[in-house]
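Please find one structure pasted underneath; my questions will follow.
Excluded from the complex is one protein chain; the other protein chains are retained at their positions.
Entry: chain A
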Amino acid sequence: MNKYTDQGKKDTRSGFGAGLAELGRTNPKVVALCADLVGSLKMDEFIAENPDRFFQVGIAEANMMGIAAGLTLGGYIPFTGTFANFSTGRVYDQIRQSIAYSEKNVKICASHAGVTLGEDGATHQILEDIGLMKMLPGMTVINPCDYNQTKAATLAIAKHQGPVYLRFGRPKVANFTPVDQEFEIGKALMLQEGTDVTILATGHLVWEALVAAENLANQGISAEVIDIHTIKPIDAEAIVSSAKKTGCVVSAEEHNYLGGLGESVARVLSMHHPTPQEFIATQDTFGESGTPEQLMEKYGLNTKAIERAVFKVIERKG
């Protein structure tokens, strides 16, 4: 039996909004910026309570990133809010020069990541953002799994000195981590111990992994499930020690297999403990319109896909 149960479906972006509102009350140095997506990013509460610490920049994401960099030069901690696509690819050079290379304490908070954005289609469904951001020296990359964890991560990154990319999503998904679960940047969260296979998941795929593990248990397979909420810096110790125990790994993420969590895991394992690995991820493709559930099914990002990958990787153990 999973010790984690769905406490009721909630969107991770609302976890960000709740965390930001709490920061508004507790940390006078936190300021927020948005590029015409206040409602989508759930920033209303922060804005209502801290109108002087919020900056609406309009549809001008490049300018927003530069202004955020400048705001750090008076001791402020800027949180930028827009969709993941417009938080990364659209403004990569601004982030690279004015934030990452300049070592500015900006928190880039990105909603609507991945295919679960749904009907808007591929223009808005970025599947390359983790790769883009993790390649920037000094950038911390976090992809929390549910409402509670997104809220906790939002609070945690305010205390972290340095640029952070916080990635979350649009749809309501299971909220299953405890409300008081401590969020430690860079520290993987062991959700369920097992002996036959390790499932390393991030973001929306963590709940899918837990459900898969329960189904697998009914078929006599003991799966270990670890939530890799921080993709950079990655918790190599947790990955290696689990791989040594189970002998095979499935990585699971709502992102292209190129540049995502899976590649970070593969690097860790190839250096420290070469281990068979299967990748649950999109296969170097753009997304398309559809419901989140349809897209997760079509692009192989759900419980069933994880279970198939587990059987395959266990075979490969030999």
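Please note the rule applied: a residue touches a chain if its C-beta (ideal position, glycine included) is under 8 Å from a C-beta of that chain, and two chains touch if they have at least 3 such contacts; residues count from 1.
Keep this in mind: contacts and distances are computed from a predicted model.
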Absent chain [UniProt protein name; select from "Transketolase", "Amino acid ABC transporter substrate-binding protein", "ATP synthase gamma chain" or "Na+/H+ antiporter subunit C"]: "Transketolase"
From A:C34, A:I67 or A:A84, residue that would touch the chain that is not displayed: A:I67
Sole contact to the chain not displayed, among A:L20, A:V57, A:V115 or A:V265: A:V57
In chain A, positions touching the absent partner: 31, 52-53, 55, 57-58, 60, 62-76, 78, 93-94, 96-98, 101-104
